[in-house]
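Yeah, one chain of the complex is gone here, protein chain that is, but the others are all in their spots.
This part shows subunit A:
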C-alpha cells in the first residue's frame, strides 16, 4: 500500500494532473478573484505605467547610464512578472476550498483557456519590452544575451504546451501525487 514505490521521483518534467470532478466543482463554485483582475479596466495600462516608472527610477540613480537603466528595467519587470505569474501558486484567500492550490496564476487565467485577449497582451508585452531594451542599449552583445535570457524565462512558461507542467520537481505538493489514493468518493 506504500505510495513511494509508484512515484517516478527522478523524472524531469511532471504534470499537475487534470482537475478531477471534485476540483472542477470547487473551481466553478465561485469566481476566481485571484486571476480575473487581468480583464478589468486599467489592468493593461498599469504594466506600461509600471515599466515607465521603473525606467525613470533606475535612470534617476546617478551612476546608472541610460543603457543600464533599460536593461535593469527589463530584468526587474521580467523577474517581477515571473514571480507573480509563474512562481506563486494558489490563491491568497480561501474561497474555492483550495482547488487552485497547485496552479500558478498564469494557469488560472481565464479558467485555463488559451489564446485569450489577456494572455495575448501579457505575452506580447515582454517581447516589445525586450525589443525596446535591445534597441536602447545600442545592441550591445552582452546586454542582448542577458535580456534575451530574461525574456525566455518569462516566455516559455506562457506557451500552451507548458500548461500545468513542472520541471525538476519544483512546487511539489503534499500527498497529491498522481498515483496516490485520494478521496475514494
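Just so we're on the same page, contacts are C-beta pairs under 8 Å (C-beta built on N, C-alpha and C of every residue); 3 or more make two chains touch, one makes a residue touch a chain; residues count from 1.
Convention: contacts and distances are computed from a predicted model.
**Student:** Going by UniProt, what is the name of the one chain that was not included in the view, given "serine C-palmitoyltransferase", "Eukaryotic translation elongation factor 1 epsilon-1", "Pyrroline-5-carboxylate reductase" or "creatine kinase"?
**Tutor:** "serine C-palmitoyltransferase"
**Student:** Of A:38, A:54, A:78 or A:99, which one is in contact with the hidden chain?
**Tutor:** Among A:38, A:54, A:78 or A:99, only A:99 touches the chain that is not shown.
**Student:** Any idea which of A:52, A:84 or A:131 touches the chain not displayed?
**Tutor:** Spelled out, the listed residue whose C-beta touches the missing chain is A:131.
**Student:** In the whole complex, not just what's shown, which of A:93, A:115 or A:142 touches the removed chain?
**Tutor:** Checking the options A:93, A:115 or A:142, the one contacting the hidden chain is A:115.
**Student:** Of the residues A:79, A:148 or A:162, which one touches the chain left out of the display?
**Tutor:** A:148
**Student:** Touching the hidden chain in the full complex, which residues of subunit A are there? Just list them.
**Tutor:** Per the touch rule, subunit A residues meeting the hidden chain are 1-4, 7, 9, 18-19, 22, 24, 26, 94, 97-99, 101, 111-117, 120, 123-124, 127, 130-131, 134-135, 139, 144, 148, 151, 160, 163-164, 172-176, 180-185.
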